[in-house]
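Of the protein chains in this complex, one is absent; all others appear in place.
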Amino acid sequence: MKKILSITGLTIDSQLMHGSHRIVNDLSFELEQGETLAIVGESGCGKTMTALSIFGLLPENCTASGTVTFDDCNLLSLREKELSRMRGIDFVLIPQSGADFLNPGLKVRTQIYETLKRTGIKDKRILEKTACDLLNSVSFQNPDSIMNKYPFQLSGGMAQRVVLAMGLTFSPKLVISDEPTRGIDSNTSMAYLKELTSVFSDSGIVIITHDISVADYCKNIFIMYAGECMEYGDCTRILNNPSHPYTKSLIAALPINGFSLNSRKASIPQDFLNTGCTFYPHCPQSTKKCQTDKPEKQIIDQTKVWCHHVKS
Amino acid sequence: MSDITKKIISSILCLAAIIIINFFLPRLMPGDPVLMLTGQNEESISAAQYQSFEEKLGINYPVSIQFKNYLVNLFSGDLGYSYHYNDTVANLMKNRIPNTLQLAIPSILLASILGMFLGCTMGYTKKQRLDKSVTTAFIIINAIPSFLLAMVIVTFFAFKLRLFPLGGLNSIVVPHHAILAFGDRIKHLILPISTIVLLSLPPKYMMVRNTVKSATKEKYVLYAKARGISSFRIKFVHIFKNVCPPFITLVGLNLAFVISGSMITEIIFSINGMGELLYEAAIYRDFPTLQGCFFIISIIVILANILTDITCVMVDPKQRFGFYESN
Amino acid sequence: MLKVENISKDFKVGFRKKTEKILDDISFYIKPKEVVSITGNSGSGKSTIARIISGTIKPDQGNIFYRGNLLISPNQSFSTEYRKDIQLIPQQPFLSLDPKQKVGDAIAETILAHGLSPSKKEAAQQVNALLEQVWLPCQLANRYPSQISGGQAQRIVIAKALALNPKLLIADESTSMLDILAQAQIIQILLNLMTKYGLSILFISHDKPLVQAFSNRIYHLSEGKLILQNKE
Amino acid sequence: MKAIKRTSFKKEFYSLYFGIIIMIVFLLWSILPGIFSPYNPKEMFSPWLAMSLSHLLGTNDMGYDIFSELIYAASRTLFTGFCAAFVSLIIGTTLGTLSGYLEGWAGEGLDFIINIFLLIPTLPMMVVVAAFVGPGTFNIILIISLLGWCSTARAVRARTKQIKHSPFVEALTISGISEKQIVLKHIIPNLSDVIFAKYIMSVASCMLMEATVSFMGLGDPTHVTWGSMINFAFSRGGFSRGVLNWYLPPGICITLCVLSFYYINSHFEEKSKIVVNEEQSYMD
Partner (left out) sequence: STQKTIDSMVIGTTMDIQSISRSDYYYNVLSGTLTHLALVRLDENNEIQPMMAEYSTADNGKTWTFVLKDGLKWDDGEKVTAEDVKFTIEYLDKMENAGRMDKLEAINIVNDQTIQLVYKTANIRALNDLTTLRIIPKHIFENVTDYAGFKDDAAAIGCGPYKFVRFDADAGVLEFEANPDYIGGKPNIKTINVKLFKNTDTMYMALKAEEIGMVYFYAGGIDPSAAADLKSSGNITLTEVQDTSNPLVLIFNNEKTPVNSLPVRQAIAKGIDYEKCRELFGSEYSIPSNYGFIPKSNEGYIDTAALKLDIDGAKKILSDAGAIDSNGDGILEINGTPLDLEILVRTDKPVYARVGELLQSNLKAIGINVILNSVDVPTFRSMTETEHTDVSMLSRFTSFGMNMGAGMSTSYLDGRLKSNAQGQIMDPAFASIVDKLKAATTMAEYDQAAKECQEYYAGSVPAIALYWDVYLQAYNSKYDNFTIDGTFGIVNQQTWYSISQK
């Protein structure tokens, strides 16, 4: 299979008043055609930032380094103009929280149409029809009335679905969907995931989520903690048989498992530990070694794990 | 739509207030109301004239009757008589409003379009240096006194380069052919219009630039970029739509400004317009003309106000749908 | 504790007097120390119920009683004396934060506005405590909303609501952007408060397993009607 | 990782330094004009001297040293400009915000007042007011600020209406924040872009307004300001003689003054977007 995206050593720094602060540290993963990858991690660990850095849309005070290879070119070194030509055609971002991302001053119709126009459709009737189809596919019963509304007239979930529908307009090589199922009932979200994978069967799909059931749907899973990778590999294998302590605690905290919490406090450390495992302060198994040495990549069952306690 | 009804009611009240002020001001101000209303001074007026003025104005009737007469006159289009110009105020205005509008309307349109265009571009651009230099340029323009700017424009374009005429609205001999005459008029209008545009552009530019600048941080801009929407569309459709209301208000206000504030331009370019009329009336204390101008400008401002408010409601869907009315 | 009787709500759509019925004759109640959940399809009107109870929009019909007193009716707006008691955690966290205010200040402001702390200094301490409670590092307090992640924003909003020690908490999709661990943490906090201070919760969510796991009663909202569902 | 990256901000400082230096110079000029000016501003030399070492900017129609006049004019000009703009800004923002925020007849009533003031054509009103109170710096400030606030008020009102309808204001109400605080602490800071744009523009206009007022023959010609210097240059043949060294410097001073103000402010605006990480502020 063809490799669509390969990221090596992605690091994101943000510039704050009194110096810089690292958000993402040395991430590497790759994506093949037709592959779906779930990025799972606690909130604030840098998932959205990773996605934005691929698109060149980081906020002004943040910079990315490393290489993001897409179609044989390094996206990080492209200029804004070239990137903006590719955005929405070669790769697509479906953002987290639809209502925040829709322009409150424009009708849904305008916003869908202008997205569709990017794909080359000009005819009014075809536009209308395609838009209706798209909205239907995210379980809207009467697409026409939705299109005539302004974002503030939509409910949170409806806005989210509108954004999802817009994400389906393209035929890109790469789709990154940031928490697509937030605020949508499970039937709709499953239907949507099916639609997503069937529409983009030839592209690579990255789904950022914290919903294990959504992650279950994917082929590979990438588990992040505080801007670093913890475990990366086949999805079912990892979920059924987690090896990293962080993954284990994640699964233990699921509602079906009774919200059980291992001892943990503040979510992300503000400064990266130059030495040692990032997770060690919260790790139930932490030892002296975790504190001093960075864990090396271990490979168990084709799964990459960064932990001292796992032996291949 | 009840918002608009409210607006119209308050505008009518406003107009009423203006009429009342207009009526009572000369009658309450220190000094002789007859002299005040005729714009004459004591020396130049004989007793007989005084008496005839007094009769004409009906000053010695009770105030209620005077007010009734005043209203009747006003609504029949009689704005009074200017003894300085020896003409009815309505006539004076009739001659000058078209001239001023010829200047005002293109200037407002141009200034708004340019202000919006440059403001959006500079507020959105990532090129800090470009933004800073353009903004600096506008601050500089804003700091040039209007008469100096007008003079510099005349000296340079009309006198040094001889590209445009030095003033007036027509050549001394107007060409007979309609198209040529029109061209002649256009040629005469270019410099004064550019002056007014330059004068009224900086505030608009600054307002748009600043609001756009803070709007670029909004999430919807990020998503629009992510969808690959062209930056042109982001600037002029997405962001602009949301910074519109204060801008529209500013443009609406400008109408009144251009009509009374084009004074300097009209003086320098020797144009017979409202600004010039207002200036002279003020200098000579020609109260009837002042009153008339005041009244007409009030009506224009009120209309502009209604118009901008309606446009704001149209543009801002939250207001249109009475988003907040329901609570 | 809270009784909702026969609430209806229409929304204006389009230019003329065209309206759409969103809520149709809704009634339910919440007892102290109870978690009541509302589920329903997206767009069914759950957030609208939340907004009506929290007093940001008025119902077209019906009454809401709080502790036996009339709280809201079509011609009575939310009385400020209950402001502290009833708190809403809105669905869209970014939109409900002032873009020009640091998030820490937003929380401190709420605390100070209700006189829950005598000085600014103490308010700052309370803010830190609250942030810790929702698993946020206290450095985050100094950021602007545009500089935090979605889940962080959601937790800020939760902290802001908890700051007032409300008696009734309306949580509108409040854990939707959180990772499982944080979600579990928040739920545990809520359960704790419930037992300790008699907090009641109106929980609005899609997450069936979550809802099943900890609510006393579950309502389902569909086509403007509210239907009680028994716990499975 | 803790390395402090400053290079990208260094350039920002140039305009800040520029602004601060200019501002300091002008402030010193206005506090201690005697120290900087080579001559008494009313000392007469021969008129129309060109620029030279003994007269840096030459002399004007009366033989006054233009440079000295420029320095002595600083205090009154700065005072007029900043004061008038400030007063009109305060009035405009207050009324604009209130009329935009308040619902019902209170809001409409304020809007009504704004409209009434808007309707008063500035120019004739100035003539009338100037006739009653007489020319003078204080009166000019009074007139400019009393008539200049309306446009600020209108623009502010429009923006307030817009902000008022945003969800975060709704959220604030739910948190039980008093209306007063919502307006003061939330709406007004979000108006800052509109207000600041207005202020920057009106400082210069106020400084110049005085020149225009005297151009119309309503000013106080016995006090020098930068505006009135330009005006004198214009009315006393400086323009037709092409005496650039007379009418340009005051114009440049006005511009520099506004620019420095703008640069200083925009620097801090930029700064405030990058967050203080070490100390906590919590609303002070």
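Descriptive notes on the structure:
Letters A, B, C and D name the chains as they come in the text, with residue numbers starting at 1 for each one.
Rule of thumb we're sticking to: a residue touches a chain if its C-beta (ideal position, glycine included) is under 8 Å from a C-beta of that chain, and two chains touch if they have at least 3 such contacts.
From a predicted model like this one, the values you see are computed outputs, not experimental measurements.
The missing chain, though absent from the view, touches B, D when the full complex is examined.
Interface note: of B:K204, B:K219, B:H238 or B:R285, the residue touching the hidden chain in the full complex is B:R285.
When the full complex is taken into account, the listed residue touching the unshown chain is B:Y85, out of B:F53, B:Y85 or B:Y220. Within the set B:S171, B:T216, B:S230 or B:T311, the residue that contacts the chain not displayed is B:S171.
In the full complex, subunit B contacts the hidden chain through residues 41-44, 46, 49, 83, 85-87, 95, 99, 151, 154-155, 158-159, 162, 165-172, 174, 266-272, 276, 280, 283, 285.
Not every partner is drawn; the one left out touches subunit D at residues 42, 44, 47, 61-63, 127, 130-131, 134-135, 214, 216-222, 231-232, 235-237, 239-242.
The working rule: only the chains that are shown with their structure count from here on.
Rounded to a whole number, the gap between the C-alpha centres of subunit C and subunit D is 46 angstrom. The distance from the centre of subunit B to the centre of subunit C, with each centre set as the mean of the Cα atoms, comes to 50 Å.
Under the contact definition stated at the top, the residues of subunit A that touch 2 or more other chains are 61, 100, 152-153. Annotation for subunit D: residues touching 2 or more other chains are 167, 273, 275-277.
Within the complex, the subunit B residues that touch subunit D are 6, 10-11, 13-14, 17-18, 132, 135-136, 139-140, 142-148, 151, 202-203, 206-207, 209-211, 213-214, 242, 245-246, 248-250, 252-253, 256-257, 260-261, 263-264, 278-279, 281-283, 285, 290, 293-294, 297-298, 301-302, 305, 312, 316, 318-319, 323-324. Here subunit B touches subunit A in the complex through residues 126, 219-220, 222-231, 233, 237-238, 241-242, 244, 315-318, 321, 323, going by the rule given at the top.
Across the complex, subunit C is touched by residues 14, 40-44, 46-49, 59, 61, 96-97, 99-100, 145, 148-149, 153-158, 160-161, 179, 182-186, 188, 210, 212, 249-250, 253-256, 258-261, 264-270 of subunit A.
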